[in-house]
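One chain of protein is taken out of this complex; the other chains stay put.
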Amino acid sequence: MSMLEGQIRIPSGCAISAVISREGRRMTGEKIIESMRPMHERSNGLGGGFAGYGIYPEYKDLFALHIFYDGEPCRAACEAYLRDHLEIVKGEIIPTRKIPSITDEPLIWRYFVTPLRSVLASRQLDENEFLARIVMHINTHLQGTYVFSSGKNMGVFKAVGFPEDVGEFYRLEEYEAYCWTAHGRYPTNTPGWWGGAHPFALLDRTIVHNGEISSYDANRRYIEMFGYKCTLQTDTEVITYIADFLQRKQGLSLTELASVIAAPFWSTIKRKPTEEERLKLSFLRKVYPSLLITGPFSIILGFEGGLMALNDRLKLRSMVVGEKDDLTFIASEEAAIRAMEPEAGNIWSPAGGEPVIVTVKEGCY
Amino acid sequence: MPGINYFYPEFEVVRNDARCIRCQVCARQCANEVHSYDPERDLMLSDESKCVNCQRCVSLCPTRALKIVKSDCRLRENANWEGDTIREVYKQALSGGVLLSSMGNPKNYPVYWDKILINASQVTNPSIDPLREPMETRVFLGKKPEKLERDENGNLKCELTPQLELSMPVMFSAMSYGSISYNAHESLARASKELGIYYNTGEGGLHEDFYVYGPNTIVQVASGRFGVHRDYMEAGAAVEIKMGQGAKPGIGGHLPGTKVGPDVSRTRMIPEGSDAISPAPHHDIYSIEDLRQLVYSIKEATGHKKPVIVKVAAVHNIAAIASGIARSGADIIAIDGFRGGTGAAPTRIRDSVGIPIELALAAVDQRLRDEGIRGNVSLVVGGSIRSSADVVKAIALGADACYIATAALLALGCHLCRTCQTGNCNWGIATQKPELVKRLNPDLGYKRLVNLMTAWNHEIKELMGGMGINSIEALRGNRLMLRGVGLTDAELRILGISHAGE
Partner (left out) sequence: MKRVYVNEKWCLGCHLCEYNCAFANSGETDMAKALRGKVIHPRLHIEGQGEIHYAVSCRHCTDPLCVKSCISGALSIQDGTVKIDHDKCVGCLTCVLVCPYGAVAPGPDGAATKCELCLENACGAPACAAGCPNNAIVYEEREEASA
């Protein structure tokens, strides 16, 4: 029997794409699905997925958990666990469309939940940390159960299949988001199950990623010191945890995060014009050496109210940015941007290690 | 003692008379007086019983007329009672003393480095050519903060506790002045300065001439506290507390009085000609909390400006010991494996006490991570790091840097004859006799050290590039880059690596 993702490490190539409205205008999922079509060759039908931000305005103060179950017994066990720790405001099957290209689907549920105040107080945790631990627990300890989305007013939709088909399967035309990210996967062998598709998410942070990082185990063994458990053995998973750790736990800004994971070369730091900059960059490198990510990657980190795109410092993967009005587009190929917006302008290719940060106007999301 | 000498000499001197030109360089260069010239017969003579196989004569013979070979005069073969074992019994029956030896454990224990293989990129991830792309081997050793602080404007406070900056993840390990010569120390100091790394004084203090190399010097404080004084502590870039040594865990050191000449005496602050005996434990450290006090005393004494290293021998309970040290305020833990070298150690201890550095390192790194305190300390490992590949494997297992000493001495000419304790080192390294010390010209010695390290650094970069890694920090603890061959499940589990093919 072939091993599942998580039991082995599976390298993969990929296509990524994103669109965001700086005004917070909400768009249906059709545009982002279109962007994946011209990049069909970059996937091999073994994984595709999307993340949408602003899709659950009616439940925006509740955490939305998207969960894969292998069967009903798994669901019963998980729901019992959830009820012990969370108030489940609503639980439902995620609506899907039967299409021939997507098969063998697990049970796919979503829950809108809020932590039980009493439990929160007794654990002395803030709700984000509490939720993160719940997710970690389920994904490591509950067999046949996998939480693949856990943020507020956002959601991840992913499956084994080509991304265009995955979008159709999840009926993304029925969701409206101010920011969409997408991923098409080209794993080198069969991931076996749906959890291995991307985006990978923890709380409101999602990562779509193209590349295979050579620093993986150095990063994993470091981040696992802080309560994270890399169950999937994928780059995307570890990058998500790194982003969560550096931003949520260590309080780093996005630019600081970029200077840790795609740290400038020492020789580049030496050439920075101000002493302040040199000091800060070398400080971050010295403090977080084990979170430097090497090897090729282009990632799009989505979060509530914005996204950040980043290439490895040698720029070993393609990534292009374009703009039109209040929209910013990011994709592995310019063709994907053109598919979303033929009139897109200001097309450029960010340098390796140089983060592209796009945020939605305050109050508009 | 009267009676029969039970030994036939261990080595034979083979002289090709057709090549020998009677230049007598062998006779002049052998401090053990193996060779001599008989003018009457115009013959070179040899007394093999004195030969230690240091190969000095072999290396200097201009016509390559000389060879030293293992004597084939053998006792009857016995798989249980091997020749060396029997020889040692004879020696003790003759002397009544503890057997002494030098350099690292030569016994046939597994060398795990040689059973670990390194990964390389193919297809899914590009390898990187270090000749075309930047490839970083710079390392900072020291404590990393658990939380960052910001000032009132939200700017990061970029202050770190003291760190050591290394241009590559290798340092010269502790070898005291006394156990090795002035010229050996000068070579190490000058090479460290040129390379941007550090050498370690060992427990014998710092010769006044070498204070200028202070910024590249780690000063050691061992149980004998030889040569420890205020200026000494302030001269170094870091202070190392030596709790133990891989070659002789659990015991102290012994420098015979014959090696304590005027310079060594002044540097060690002990009377000339007196034996320098460092006690087995530090007599102010009988427990982990005592270590903490010494660590902080040293930090106070040096104004919290220098990282403090605690060096221990790799012993059975090393993971728990290292965890204790990581909580004792030490900035760096140095672990010395049982194959580490020494200028003199009781043979039985050298050959049967301690554990391999590979297993110790893997266990310690994992334990510190399990406890979430790996960032509290940097890990430096030594005890037979023989090549750049060993360095890469050590880093991937979890080390921040490596200590090398035997390899450095080899670069200076050491031929591993393992008789340092006699003080008759023909290569001018492990001796204090002026006529022998001068055989090591530091102008040449330091250059050979620089060459060796430069070569290793090139190789480290090539290996890293092959793995698609362009900065050494992304290699540290990256055990996925390693696979074992021919290892048992227990060994693989402890090393935290998969078997090749998995």
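Residue numbering begins at 1 within each chain, and the chains themselves are lettered A and B in the order written.
Here is the rule we use: contacts are C-beta pairs under 8 Å (C-beta built on N, C-alpha and C of every residue); 3 or more make two chains touch, one makes a residue touch a chain.
Everything numeric here is computed off the predicted structure, so don't read it as measured data.
Student: Could you list, sorted by label, every displayed chain in contact with the chain left out?
Tutor: Across all of the complex, the chain we cannot see touches B.
Student: Using the definition of touch stated at the top, determine which of B:Glu40, B:Glu300, B:Glu435 or B:Glu502 touches the missing chain.
Tutor: B:Glu435
Student: Just to verify: which one of B:Thr63, B:Gln92, B:Ser297 or B:Asn317 makes contact with the chain not shown?
Tutor: The missing chain is touched by B:Thr63.
Student: Contact with the hidden chain only, please: which subunit B residues?
Tutor: The missing chain touches subunit B at positions 18-25, 28-29, 42, 59-60, 62-63, 65, 434-435, 438-439, 441, 443-444.
As a convention for this text, only the chains that are shown with their structure count from here on.
Student: I'd like the Å distance between the centres of subunit A and subunit B, where a centre is the mean of that chain's Cα atoms.
Tutor: Taking the mean C-alpha position of each chain, the two centres sit 47 Å apart.
Student: What residues of subunit B sit close enough to touch subunit A in their complex?
Tutor: Spelled out, the residues of subunit B in touch with subunit A are 121, 124-126, 128, 133-134, 136, 138, 140, 144-145, 147-148, 150, 156, 158, 160, 163, 369, 372, 374-375, 398, 467-471, 473-481.
Student: Show me the residue ranges of subunit A that touch subunit B in the complex, using the header's touch definition.
Tutor: Its residues touching subunit B are 9, 11-13, 188, 211-219, 221-222, 224-226, 250-252, 256, 263, 265-267, 279-280, 283-290, 292-296, 313-314, 316.
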